[in-house]
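All remarks here apply to the structure that follows.
Heads up, one of the protein chains got dropped from this complex, but the rest are sitting where they should.
Right, chain A next:
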Amino acid sequence: MLILCIGDLHIPHRACDLPQQFKELLKPGKIHSILSTGNLCCKSFIDYLKNLTSDIHLVQGDFDEFTSPESSIVNLGGFKIGISHGHQVVPWGDTDRLGHMQRQMDVDILITGHTHEYKVTTCGSGLQINPGSATGAYSTCRNTVTPSFVLLDLDGSKATVYVYQLVDGKVKVEKVDYVKPT
């Protein structure tokens, strides 16, 4: 089951559009669900996502122009997945603090954004994923931002994280494996 994790695009405040190279990769029909970490920010981008699949889960980013829940928990492919934007967690992007959020939500995988930095870590027995910014939008925390998004492939008790990054105009893919502890 393919799940798209994407966010922090900041259209139109900080970026003009999703990179063309990414648009070419994201075609309707292949993706089962979309988990958005927020800060899209305009409503019209939701329409673009709806075009890819109808199962979309949005959470509230601090710059979003529409209202959505602060956090969301979904059950997909046997995994319990939590989503939140991440600006609520101080210090921003801290693994332990995110771990606390993960324990509170009681989820196997926690997906957050806000830092515009792609990151995959484990905290305790849980997996934390940050898909980064899909447009490489300006971030107050980082000097350079590489556009990235994540595709999560869920299969039984195994989750494979594919990260797509745009480096020098080319798309690079890396992967990380995770197995849910019993």
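Please note the rule applied: contacts are C-beta pairs under 8 Å (C-beta built on N, C-alpha and C of every residue); 3 or more make two chains touch, one makes a residue touch a chain; residues count from 1.
Just so we're on the same page, contacts and distances are computed from a predicted model.
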So which of "Pyruvate dehydrogenase E1 subunit alpha 1a", "26S proteasome non-ATPase regulatory subunit 7-like protein A", "Vacuolar protein sorting-associated protein 35" or "Dynein light chain Tctex-type 1" is the UniProt name of the chain that got left out?
"Vacuolar protein sorting-associated protein 35"
Per the whole complex, from A:Asp96, A:Asp155 or A:Glu174 the residue touching the absent chain is A:Asp96
When the complex is taken as a whole, what residues of chain A touch the one chain not shown?
10-17, 42-44, 62-63, 65, 87-92, 94, 96-97, 99-100, 103-104, 106, 124-125, 138, 140-141, 143
